Structure formats: C-alpha cells, structure tokens
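Here the structure comes first, spelled out in structure tokens, and everything after it is commentary.
Showing just some of the chains, left in place.
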C-alpha cells in the first residue's frame, strides 16, 4: 500500500482517433476514484489517413487506498494491478501507452567528450531539483571531464574509442547501462556516432545537435556559419535513431549572432543555446510529456 | 437540424477541483456520441484555498444528428437542448461555463483614434481568414482613419468626445454596439478611457497597452523609456475593467531596443509588438481559449 500512496502517475496514450476516447480514459480513473490533476489531448490534422489521438493524463494516486479502487482492482490493489487494468482498456481501444510514477526517479546516464557546458548544466539542474532524476554515471571517450564528475561525486567511466575498438566499447557501455538500470541516455556533446546496434539495445537516447539555418553539416559548422554570414544559429534536441540527426525532434531554439562575432564567439553563443535546449528536452522526457509517433513528437 | 451539423463547439469550464470532473464532463459528450477533438484541463496550484479546475473541450457536433443524441436530448435535439443538458451537469458540479460555436461568427467592433497600425493589422487578418469574426463597424473619436475603413468597406462612426459630451457619446456607442449585435469590443489604440458604466454595460472589451519594463506611466512613455535607457520594450493585451490597465492579462510580448533608437524609432518598434500582441489576444478570445478567473486568465 505504502508504495502507491502520496504520489502521481502520468499516462501517455496514442491511438487512432475515435469518438468517446476521452470519456473512456477519464472514466477509467473516475471509477477508481483517482483525481485527474492535469490532462490534455489532441487529435491531429492528418495530411493523409486517419487522424491520430494523443493524450497525457496526470492522476493523483492517493485514491488507490480507497474503497472504489479496491472494488475494481481487488483487495491487493497495486500499481501492477492498476497497469494491468489500464492495459486491458488500452487493448480494447487499440492504443499504445506508457506510465511514469512521480516517485520512481529515472536513472540517467550522461555521455560526454570534452565540452563541459552541457554536462555542468545538467548536473546543476539535477542537483537543484529541477531535473527529477538520478545521474548514477558519466561515460566519456576522453578523460578530460573526469574532474567535473569528481566534484559532483559521480562515477566516471572512460571508454576510449577507435575504429577497431568501437564495437567492443559499445558492448561495455551497454553493460554499464544495464548494471546501473539506466532509463535514459543523454548525449551531452558526445562526439561519437552510436551504431544502430547500440541504439537498438539501449534505453531511449537524447542527442543535442547544433543545427544551423541554413544547416551546415560536416566539420567546423561555426566556421561555415561565419563564412556564410548567418544572422541566427540554433540547436536541436532529438531522440537518436539509426539515422543519427534524423530522429524525432523534441526541442529547438535559436540565438542571434552578428558580424562582430568570429567562429569562436558564435560557438560560445551556440553553447548557451545547446545547453538550454538539451535541458528542456530532458525535462520534457522526464516529466513524461513526449509522445513519439513516427518521425515526429507531440509534447503534451 | 441543419444548424447543428458539420460544426464544432468549444466549452470552457471552471470549478472548484474535485475528483471525477474530467470523466463527468467527457462522459457527457461520449453519451451523446460527440467526439472530443481537442481538450485540456488543469488544476491550479493555489497559494491559499481550494485548487481551481479549468477545462476547454472542443467537440464535433456531427454526432447531434445520430440516435445517441436523440436518446438523451429528445427528438427535437438542438443546440438549445444541448446547452440545457450541459447546464444541468454544470450546476451539479458547481461549475461556471460558456460555449462558442465555430459556425457562429463573432461580431467585433473596433475602436480607434489616430494610429493606423493595429487597425490595419486586425482588418487584414480578418480579411485573410485568420481571425474568425466579422467587423461590422469601426468607431473613432476622430475622423483620421475614415479612409482606411472605407477601403475595407466598413461603416465608420465618428463620436468626438469632450469632457461634456463623454457620457452622451458613450450612450451612442452602446446603442451602436447593441444595434450591430457586437460580441467583442477591441480598443485598437483608442485614446479614451472608458467609464465604468460603459464597461459594465458593454460586451467584453480587449485593450492593448504599451507596457514597459520598468513601467512608464503618464504621457510620452517612449520618451521616458529612451531617457531611462531601457533595453526592452513591451506590450500587454488585457480585458478592460473598471481599473483601466489592471484587467486580466491575455497576452504579452517584448522587443529589444538599443541606444541608436530615439523615441520615434522605439515607438515604431513598439507598434510592431502592439499589433502582434493584440492580434494574438483577439484570436485567443475568438477561439474561446481564455478563461477569466478573478484577476488572471488561463489560456487553454
């Protein structure tokens, strides 16, 4: 009983749109005596085919200890029995769904290379309580940022990568993620492309990409941006998929630059955008606001 | 029957928070066979007292012609019977509510003085279909903008105001609003303070205020802003209440200024912010997204 009291659960649901969905879903929680604290749903404008239905429901779990819940879920009411009952409803509705409990703190692994900005930013936000997660380990292909990890008393693993060792090191990385029960991997300026095989086996991976307008690919993007005289630079946080920079976008933002700024100053301004965009994306994921539906995300 | 088909209705609901509200409200529409297209609800963090519940529900009215609706609302199913049934539910829940039908185009009166920017902006957005409303008349205390009204073929009424004539002219204004069945009054840079008496009798009034950081009151705000060297100027759109610039805020935005700009250029930049902020506020009102709850608004 204790495990279920005084907490909140957030459900994300996706389905083909159909009448009565909100009533069925809200009705489910009402019958259990669980109060809906915040919810929103949306039916997409589809360019072709059936509209899609997306919903986020945040419920107060206090009600699980009351008679209504017992009557529906049986005497041994628990999160598991709640999930089983919800799963049956979702099955009926042809919906995919997931749940996250506010008191079940996610475990996040940070992967970094040499740049400290995003790393510090995430560590400080975690430390101040802004990011509801634990950070049990930091992994890098270089030892540069070890001191930072130490000052936050977080285990730091160096997995140097060469063309020959990549496969083997990814195996070690996966083993680390499993051993620490990692729920989310954040590439906080990790300068290595992950293989499809790793992405297929790992928990969700969020990457930060310094994307430009117009986009500059390849080496030294800030040098290219400077040479081209762009007036705005940007960053994009997205889930990593097999096609590295093509995964579903979670958050984007930009900053203005001008002719006084050389490539180094543009990179400095860019770092400020990157860290804010990455932090917002990680927070949205941790608050269970992100529905991935094919190539896009819905943030509810 | 025709009147109810092929359209959408948007309900806004406010109540003291209580378990089961979403299920009751969504269930109401599900029983009628009306699909919820978009909805969101929120329970406020209250600094004192009970949390407040806010919800916006957009439903497809096509279902009103089907048996489920007939079974519940009787053979002569109509928007009126829908509203009566919803009103009974709201009464049970202790909720205040309102409804707007997408095919019932709001009638908006624009009040202006001499500045054309906001006026043109609203007229063009209405003309291009961005703002779902009609604009049956423009009222001014000066004749300056008559030509603009003419080029859009909209009746233009001049009601010059002096201290002596104010009360009488406001009576004439009220009469105009009534005769044209006006649903919303927009003060698009109307340089007259409305009396409490007028605000009490008129439909909702939205005003645009060029509010600064720090706020400058009194005459020539841009001159004051320049003298003080502010780096940002802003605008606030709000409902007009008895205390003119204290009404519930609907939308705000800002723009950067710098030392190269004299008061006139600041005013020019300010006008661009004002018109965008005012247009967004009017759109939010017309889309029935704004709940006014005491001194604040909730935009759903």
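Note that the chains take the letters A and B in the order they are written out, and that residue 1 is the start of every chain.
By definition in this document, contacts are C-beta pairs under 8 Å (C-beta built on N, C-alpha and C of every residue); 3 or more make two chains touch, one makes a residue touch a chain.
Since the model is a prediction, treat every value here as computed from it, not as a measurement.
Sequence-identical chains in the complete complex of this entry number 4, based on the file rather than the 2 shown.
FYI, only the chains that are shown with their structure count from here on.
Taking each chain's centre as the average of its CA atoms, chain A and chain B sit 36 Å apart. Remark: chain B residues 17-31, 33-43, 63 touch chain A in the complex.
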